[in-house]
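Note that one protein chain is taken out, while the other chains of the complex remain in position.
This part shows subunit A:
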Amino acid sequence: MGIATSTKPFVERVEEAKKDKFMQASVAKAQDAQWDKREAARKELGNWEQWRDLGEQIRQHVIKYLPDYLEEFADNVEKKGGHVFFAKTDQEATEYIKDLAVKKAVKKVVKSKSMVSTEIDLDKELMKLPGVSVMETDLAEFILQEDNWDEPTHIVFPTLHKNRDQIQKVFEKLGYTGSNEPEKMAKFARKYLREYFLQADMGVTGCNFAIADSGMINLVTNEGNADLTMAIPKTQVVVMGMERIVPSLKEAEVLDNMLSRSAVGQKLTSYCSFSGKRTDDESDGPDDFHVVIIDNGRSNALGTQFESVLQCIRCGSCLNVCPVYRHIGGKGYGSIYPGPIGAVLSPVLDGYEEFGDLPYASSLCAACTETCPVRIPLHELLIEHRHVMMDKLHTDHSLTNTIMKTIGVGTGSPILFKSAMFGANTASKVVSHHDHDSVAGFLYETGRIGKLHKPVPKFARGWTDIRDLPQPAKSHENFRHWFKKHKQEQAAKGGK
């Protein structure tokens, strides 16, 4: 399915998410815990805003000179005897990797966590080959795989929607008999995976950063499984989005530091490695080393107002602060890239037809923009998507569209607004029935709340279905009227 995780329409996904109280509680808990950890880790580093400036500059620079850096990187990989393949589409990428597996008579593939491999459906494609099995070795991805290939709901914590009891059930199918303690279950999984590792003949990893001037792959993990995936199998495939590149180790160091603190609130993750093809003086590492660099829609952003989305280092912190993600979770978005980054990126990669709803799934609170370590103006890009859809593509022919255009006219013309303001009270009578007593116990100092009686205009219904609307001020009681009188009184008193 590519990046889509559901075929249901957006409203249905939201409906389902709303009912899933467990998911909401676990996302909220994780968000709150991450908030403290992340902010503490950033504070400890000091001068966080300047670090963000630096992070942004590095990423902007790379995106600006992307073709040059990709060429430099590819040259350096090839100089060391590795291979580089540029895939325009997901299909080109999976075909290349499948061909390689066939050529090498691969039986067992081990994989470490990689969003881009999920994006191109690599697991499922590889398993189409006769006799080939695939094992996810990241603990969370392993759980998803064993739970009938469930979809990830977070780019850093893929199983955020599952609780330990659910995980225990998944493991019991594999012969686990212990309790639901995370440590015990992790130990079981590790043992289970270790055996598989030793037999694997192909390893697939993602890539946090590709180092242009050395051709090395930088991986940042907490489980060490990615390093084993790199070290044990003789054939190694790295899949990476084409923007995932840095000029040299120096920039990787800066970004790793920011990534660890932003993603998991750690100074540095437990494992942070730089590797590539095995050299003659090394005892382990792959003999056959392939890097598959994937476009798959990323170049849609190049040279457009959405270019900055390519700066993303997939830290997930915009998901962790997002109040919408908090309530609808990853499944609500219906993309493997959920949250604010997903709402910006998914339509860039796959178009508005599939993901046109996502840019509206935001209150534009800007928590994402505030937290992004590389300063992607996420909430502005959401408005930009709305702009493209409304002003340029005219995708919305609904009533809302007419109303927004009318508001545009109304708020641009003082005469129309005044007649609306001074007539607001009378006009609203048609749809609202002011009844003080009907609003039990509500003390609204600043405006009066009136209960609206149906029918209300379709556009306002979203508001009045769930909350009461204050009664518009009567024209002789509104602020402008008061102000005029107030000024007259001052003048009469000989004041100003």
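Assume a contact is a pair of C-beta atoms (placed from the backbone, for glycine too) under 8 Å apart; a residue touches a chain by one contact, two chains touch by 3 or more; residues count from 1.
We adopt the following convention: contacts and distances are computed from a predicted model.
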item	value
UniProt protein name of the chain not shown, from "Protein-methionine-sulfoxide reductase catalytic subunit MsrP", "(Fe-S)-binding protein", "Cytochrome c oxidase subunit 1" or "Branched-chain amino acid ABC transporter permease"	"(Fe-S)-binding protein"
Residue of A:W35, A:W48 or A:F86 touching the missing chain in the full complex	A:W35
Full-complex contact with the absent chain, from A:K43, A:K124 or A:H486	A:H486
Positions on subunit A contacted by the hidden chain, ascending	11, 14-15, 18, 24, 28, 32, 35, 321, 323-324, 326-328, 360-367, 369-370, 383, 385-391, 400, 404-405, 407-414, 417, 421, 424, 439-447, 449, 459-463, 465-473, 477-483, 486, 496
